[in-house]
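I have a structure I would like to understand better, so I am pasting it below and will then ask my questions one at a time.
Every protein chain except one is present and positioned as in the full complex.
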Amino acid sequence: MKIIIADDSSFVRTIVNKLISTEFPNAQIKLCTNGKEAYEAYIEMEPDWLITDLLMPEMSGQQLLSALNVNGKKGKYIVVSADVQKGTKEEVESYGIVKFINKPLNPDKLQELINLIRGE
Amino acid sequence: MINELQKDLLREYINVFIGQAASMLSEIANQRVILSVPEVEIVNMAEEEVLSHNLFSHGHIVSSSMKFGNEFSGRAMLIFPAKKAKFLVDACMGMESEEVLDEEFHLIDTDFDVLKEISNVILNSVIGEFSNLLDTTVEFSIPDVELLFVSESEQKMYLKNDIYMLMLYTSFQLAEAKIDGVVIVALGMNSLNKLIDKINEILGDI
Partner (left out) sequence: MTKCFYDLLDKLKIGIILLDRHHRIIFWNQWMSKKTEKTASEVLSISIEEISPKFASSKYSSILDSIFETGQSRFLSGAVHGTFFQNFELQPGYDIKQNLQIEKVDEHTLLIQVEDLTGHYQKVKQLRKFIDHLEKENDEIKQMEEISRKIAMQDTLTQLPNRLSFLNSLELKLNELKNTNSKNILGVFFIDLDDLKKINDTYGHKVGDEILIEFANRVSTSLNSINSKSFIARLAGDEFVFYSESDSGIAKFNSQAEIVLDKINLPFNIKNLIPLKIRASIGISVFPYDATTVEDLLDKADKALYMVKTSGKNNYEFYKHP
């Protein structure tokens, strides 16, 4: 299984990476620090899952998802963000995401993330 | 004062706090608000440190300030350029703004009321959430809002009474306006240590 994690915070990348590596030891994980990196990685890797933040430099999460849509890339996207506004949620949902998880990431939310990937 | 990893964690938490503030602001303004905190710094005012940029914009500023207390205590301030204050107020009241010339502020009493509410929302989020993070209760009140002129050299003096300042350089975007401001959380040594201890605790858990 291939997974891309995109977030400009090394703290978040570390936590999510650690969690996923523990739960899915055979997963191939790519860490990206901004939307542009994530986009390029996506084209190259064709991952099963993309876990992304919204507010990132170079290319935001919204721009990333939009670009992927435009390029006909169908994949499973999970958005993890501190932006809790309704308008943001609606905009992002229009790109066809699986789930929008609000930061901060607490144990419950992390469990939810794992469950989604497991397909439960 | 703190290393990159600690800074990163702090910034991540602050983004969440500010995200909530943005959400509340957007309800007030009835429009999307993008609030970001691109930079976080901890400054020790006792040492004349060189900062990545000016403490805050000098010139005419709107400054909202409130003390907070108990186990985690200090002073919290929200500062942004007075020129932009009018944009912010108009956006919150759903009015079109005109370009404001340098010398004109035209902030009337109701504008100050709106600024008070905006600062109240933002500072509540930040301080309230800090206290949650630290598992303590913090008491604080509605901030006082002032319009001041602070020259470049006076910036440091304005903050002189406080030793450690947690500078959260924020950027608000509503409608067409982009407003750069700073939230300053001034902490005494004890409170700062509490914060750093908590950060280390969380990092330790990873």
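Observations on the structure shown:
The chains carry the letters A and B, assigned in the order they are written, with residues numbered from 1 in each.
The rule is simple: contacts are C-beta pairs under 8 Å (C-beta built on N, C-alpha and C of every residue); 3 or more make two chains touch, one makes a residue touch a chain.
Here the structure is a predicted model, which means the values were calculated and not measured.
Contacts of the undisplayed chain with the visible chains, over the whole complex, involve B. Residue B:92 is the one among B:77, B:92, B:133 or B:192 that touches the chain missing from this view. Screening B:26, B:120 or B:191 for touch with the missing chain picks out B:120.
Touch with the hidden chain on the side of subunit B covers residues 27-28, 89, 92-93, 108-111, 113-114, 116-117, 120-121, 124, 128, 137, 139-142.
As a working rule, only the chains that are shown with their structure count from here on.
Spacing of subunit A relative to subunit B, judged by their CA centroids, is 29 angstrom.
Those residues of subunit A whose C-beta lies close enough to touch subunit B in the complex are 9-12, 14-15, 18, 55, 81-85, 87-88, 103-104.
Residue ranges of subunit B in contact with subunit A, taken from their complex: 4-5, 8-9, 11-13, 15-16, 18-20, 22-23, 26, 32-34, 36, 203, 206.
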